[in-house]
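With one protein chain removed, the remaining protein chains of the complex are shown where they sit.
Chain IDs A, B and C follow the sequence of writing; residue 1 opens each chain.
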Amino acid sequence: MSEIKRIGVMTGGGDCPGLNAVIRAVVKTAILKYGLEVVGIKHGYRGLYLGEDEFVPLTLHDVSGIISKGGTMLYSSNKDNLFDYSYIDEHGQEQRGDVSDVGVNNLKKAGIDALIVIGGDGTLTSGRDFARKGVKVIGVPKTIDNDLASTDTTFGFDTAVATATESIDKLRTTAESHSRTIVVEVMGRYAGFIAIASAIAGGADAALIPEIPYDINKVADAIKENRARGKNFAIVVVAEGAKPIGGDVVISKVIDNSPDPIRLGGVGEVIAGQLEHLAGLECRATILGHTQRGGSPTSNDRILSTRYGSYAVKLLMEGKFGNMVVLDGTKLGYDSLENVIGKNKAVEESGYWIKTARAIDMCLGD
Amino acid sequence: MSEIKRIGVMTGGGDCPGLNAVIRAVVKTAILKYGLEVVGIKHGYRGLYLGEDEFVPLTLHDVSGIISKGGTMLYSSNKDNLFDYSYIDEHGQEQRGDVSDVGVNNLKKAGIDALIVIGGDGTLTSGRDFARKGVKVIGVPKTIDNDLASTDTTFGFDTAVATATESIDKLRTTAESHSRTIVVEVMGRYAGFIAIASAIAGGADAALIPEIPYDINKVADAIKENRARGKNFAIVVVAEGAKPIGGDVVISKVIDNSPDPIRLGGVGEVIAGQLEHLAGLECRATILGHTQRGGSPTSNDRILSTRYGSYAVKLLMEGKFGNMVVLDGTKLGYDSLENVIGKNKAVEESGYWIKTARAIDMCLGD
Amino acid sequence: MSEIKRIGVMTGGGDCPGLNAVIRAVVKTAILKYGLEVVGIKHGYRGLYLGEDEFVPLTLHDVSGIISKGGTMLYSSNKDNLFDYSYIDEHGQEQRGDVSDVGVNNLKKAGIDALIVIGGDGTLTSGRDFARKGVKVIGVPKTIDNDLASTDTTFGFDTAVATATESIDKLRTTAESHSRTIVVEVMGRYAGFIAIASAIAGGADAALIPEIPYDINKVADAIKENRARGKNFAIVVVAEGAKPIGGDVVISKVIDNSPDPIRLGGVGEVIAGQLEHLAGLECRATILGHTQRGGSPTSNDRILSTRYGSYAVKLLMEGKFGNMVVLDGTKLGYDSLENVIGKNKAVEESGYWIKTARAIDMCLGD
Partner (left out) sequence: MSEIKRIGVMTGGGDCPGLNAVIRAVVKTAILKYGLEVVGIKHGYRGLYLGEDEFVPLTLHDVSGIISKGGTMLYSSNKDNLFDYSYIDEHGQEQRGDVSDVGVNNLKKAGIDALIVIGGDGTLTSGRDFARKGVKVIGVPKTIDNDLASTDTTFGFDTAVATATESIDKLRTTAESHSRTIVVEVMGRYAGFIAIASAIAGGADAALIPEIPYDINKVADAIKENRARGKNFAIVVVAEGAKPIGGDVVISKVIDNSPDPIRLGGVGEVIAGQLEHLAGLECRATILGHTQRGGSPTSNDRILSTRYGSYAVKLLMEGKFGNMVVLDGTKLGYDSLENVIGKNKAVEESGYWIKTARAIDMCLGD
C-alpha cells in the first residue's frame, strides 16, 4: 500500500520522560516489522534545517537500552519554527523568514519518505504545516503537563506525577515532625493535571490549579479545620500557573548584580508567605522544578511510549499521513493534526480528577 | 435515599499495594462527604466471624499518612470462607460448615448497615454470597495480576509491574557486562499481564506467559538472532504460570532435612537451565517473588485506589448493592458481583499487550 | 555500676533522616539489653518544659517499623532554649528567662534518671547546660550538613546526598538533551559537604561551597573548556551558603501582595543568571530545598543511626555522662559535650572531599 522505505524521526520542545522509548519503538517496529530504514534528525527542526550532519541512521543497536533513559538521544531544540526562522544568510546577514523548503529539500536529499514528529503543541504545529506542504507526517503527542487535547494521556505525565509524589512523601514526614505547612510548587503553567494528581497521590490537603482561581483564605481555613481535627501539619500542592481570585500574583524582583532581571521565586513562595500568616503554622515552600522533566520513565510511561512509537509507524505504513496518535481510554487511535493543534485540555469540573479530589474533601481553593 | 449510617470495610486475600489507599478513601469519603461512621473489620472474613474484638472504628486520624504504605492496616487472611468454614465449636470439636449467619449477626450487633469488601475472586465470591443473604455489599476488585474480568485495570498491578521493571533494569546491566541470558520469573499463575508489561517496560527479548505455551527452541532462536545482530545478552521474562508446548514443566524436588517437601525453584530456573544449553550464553535465573506484592504503591495506583474507594462509598449511598466497582477506560462504573465472579481475564491475542509486543518483535515463545 | 532505671529521649532542631532509627535503637537496647524503661519527650525542650502531657512511655511495639520512616515520632521544635525561654507566666504575661529548673523538675517527677538528647549544635548546647546542672545527659549528634566537629559522619548526611544525587541524575538527561547548564542548589549554609559529595556522585562539572569563595568567571571557563572537549552541557552544584569572591550575593526582593517580604530565590538562581551570559548555554536553576531533609533514610544511615542509638544507651549505663557519641573512621567513641559545642567542621582543602574533586578536575570556583 505504501512506498515508504526510509523514515525520519525527530523530537522537539521541552524534555519529557519517555522520548527515548518512543524513538526505540519507532526504530524496532520500522526495522523488524516493516523492513524500513530509520534516520534520526537531531535537535528537532533546527536539525532539519541544517541537514546532513544532523541526520544519523538509527539501528537496533543504537536504541538498545535507551528505553529506561530520560532525555532524548536525538537532542531537542525549543521554539525552532522553520516557517518563521532566524538564520544567517549567505552574506552573513541575520534574516528571519520561511525556510521550510530547506527542510523539505533536506528530507528529499536524504531519501526520507516520511517523518515522525514527537513533540508538543509548537512542534506539532510545524508538523501540520509540513504536512500541508505534502510531507508525509505522523505526530506523536508529548507533554508532561498532559494538557494536549484529543488524547487521554501523554507519556511523561505519569513520571512527572511520580516524581512530584515522591517529593511530597519526603516533605510530609518533615511537615508532620515539625508541625508545618509545606507548599510544593509543581509544573503546570496552563493546566493543573500534575498538581491535582500528585496532590491526590501524595495525600495533600489542598491542590491549587490554574483552572480554579484560589481564595487564599479558603486554603487557610481548610488547614485550620484539619488542625481542629487533630492534624497538625499540612501539604499544599500548587501548580506554577495557579492564580488567586481576582488577579495575578504580583512579584517584583530585582537582582542587583545580575545583568538582566531573572525570575526569582514563584507562586509557591508567595502562597507560603501568606499561609504562614493566615493558618498559624510555620510554612515552607519547595519548588520541584526541572526534576519533574527528567529521570528514568516509569514502567507505565515506557509502555505508553512504546505503544505510541509503534503505532506511529503503523499509521505511516497505512498512509494515515497528517495525523497524530491519540489514546482513548486504553485504545490507540489517531486524529488529524489540523484538528488537534492549538486545543488545550484543562482539568474539568466534571472530570474524574476534580470529582476524586472533592470526594475526599481536598481543598481546591474555591 | 439511603438509611446507611455506619459502614464496614475489610480486606481479604493476598497482599496488594494500594489496599491502604482504598481504605483511606473509603473513610474520608464516608466521613467527610456523607457523614457516615466507618468500622474496620480486621483479618477479612475471619474477623467478621470473630466479631467485636476485630471491629475497630476508623477515624480520619487513623488513615492519615497510610496512602503511601504497602500492606493493609486491617490485616488480611487467606481462604477464609464463612460459607464453608473450619472452626472450633462449643464442645472444643473442630467443625466445618456454613457460619455465615454469625457474620451477618456480628454486623447487626455492631450496627453496620453496609459492607465494602476489598479483595480478589475468592473474597468477592463470599461478598456475593453475603449479598445474596441480604447484606448490603459493594465489592472493590483487588489483584496485582490484573486478571479480574469486568474491569480494565486493578490497583496494585502498576506497582507490581514497576517493581518487576526496576529489577529488570538492575539485571540488565549485569547481563550486558557479562554476556549472559538472565531469566526473570515474575508473578502470574493464570495470566501474563505482569510478565508482558514488565517485559515491554524492561526492554526484554522475550516474555513467556500462561496464555501462550512456549517452545523453548523458539526462545533460544530469538536470543541467537539477537546475538547475530550484535546484542550479546538477553533478558527473558517468565510468568510463574508459563507452560511449555505439550505439557507442564516437571520438577521433582525433595528436601532431605525438611519435614515436608516444599516448592523448590520454579519454571524460571528450568528455563534458565535449558537456555544455557540451547542459546549458548551463560544463563541465570532470578525469581522476584513477594517483593512484587509489597512496597509503597506507585502514584498511579494510589490514585486508582482512591478513586475505587471513594466510588465504592458513592455506590453504597446510591443503593447499588451487590455490585463491584469497575474501571472502563478512564471511567468508573459498576458491574454485578453475580456477573463478575469466577470470570478471569487473560492476555488476549487481539489486545494491545500482545500487539505491542509483536510490533517490536518481542519473542512470545510461539 | 549504675542506678539508672528509666531514661528519657528527645529530638530537637531541624528534620533529619534517621531520627526514628536512633529512637528505635535507644528503646530496643534500653529495654532488651539493660531492662530499662524509656520515656519519650515530645517536641524537644518545649516538651521538657511542658512536662507530663508531653512524656510518653515508649515500648518495643511503639518503635516497630519506624526504622524506615523519615521525620521523628517524638516531633521536634526549633530554637527552644529553656535557659532563655519565652513563656507565659501565671499572670498571663509573656516572660523571657531561664526556666531550666522546670525541665529538671519534670524529669524528676517522671522518675527519669538520665536523658538522651538527639540534635544539632543548638540542641546539644542545651544538653551541655543541663549536664552542668547535674542532669545525666548523653548527646547524639544530628545534622544532614555533616558539619559537627568531633565526629566523622552524622546520620542523615548520606540520605541528603542520595536525594541530591538522584535529583542531579534526573536533571542531567535534560541538560544533555537540551544543551543546557543546570544549576542545582543544595543545602549547606556553612559547610559544603552535601554540595561537594553530591557533585562528585552526580558527575557534576563544578561544586561551589561556602569554604571556597567562587569566581563566576572561573566557573564559566570550566564549562566552556568542557564544551571545547565536546561536552555540550553542564551541571553546577551550589551550596546555599556559597559566596562569590569579594562579597555576598546581593538579592533585593519585594513581593507586593505579601504582608512581609519573604526570601525569594537564592544563590543558585543568581548564578544561573550569570552563567547564561558568561558560558553561552541556556541555563536553569533548581533548588532542591526541604526534600533533602525528609524521606526514608538510606540503609547506610539506618545502620549508623542504630549504632548511635545503641551506643548512647551503653554510654549512659557506663556512667559516661556529659558526652556525645562520635564516629571515628568506623569506630564509635565519645567526646565531652563541653568540648564539641560550637565547633563546626568545614570541608578542608587537605581532606579527601576536595582532593577527590581536584583529582577529577572538578571546578571548585577558584
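We adopt the following convention: contacts are C-beta pairs under 8 Å (C-beta built on N, C-alpha and C of every residue); 3 or more make two chains touch, one makes a residue touch a chain.
Bear in mind that the values here come from a model prediction, so they are computed numbers and not experimental data.
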| item | value |
| --- | --- |
| Touch partners, limited to displayed chains, of the chain removed from view | B, C |
| Given C:100, C:291, C:310 or C:323, the one touching the chain that is not displayed | C:310 |
| Touching the absent chain when the full complex is considered, from B:105, B:174, B:217 or B:344 | B:174 |
| Residue touching the undisplayed chain, where the options are B:140, B:209 or B:270 | B:270 |
| Candidates C:169, C:185, C:211 or C:269 - the one touching the absent chain | C:169 |
| Chain B residues that touch the omitted chain in the full complex | 14-15, 19, 69-72, 75-78, 163, 167, 169-174, 176-179, 182, 249-260, 262-265, 269-270, 272-274, 277, 284-287, 289-291, 293-295 |
| Interface with the unshown chain - residue positions in chain C | 24-25, 28-29, 32-33, 60-61, 64-65, 67-68, 152, 158, 161-162, 164-166, 169, 172, 176, 197-198, 200-203, 229-231, 296, 298-300, 302-303, 306-307, 310-311, 313-314, 328-332, 352, 356, 358-361 |
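Operating definition for what follows: only the chains that are shown with their structure count from here on.
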| item | value |
| --- | --- |
| Chain contact topology (line, ring, star, complete or other) | line |
| Equivalent interface positions on chain A and chain C, same or different at half | same |
| Core chain by centroid distance, with centroids computed from Cα atoms only | A |
| Cα superposition of chain B on its sequence copy chain C - rotation in ° rounded to nearest 5 | 180 |
| CA centroid of chain A to CA centroid of chain B, Å | 32 |
| Whole-Å gap separating chain B and chain C, where each centre is the average of the chain's CA atoms | 41 |
| Intercentroid distance (Cα basis), chain C paired with chain A, Å | 35 |
| Numbers and ranges of chain C residues touching at least 2 other chains | none |
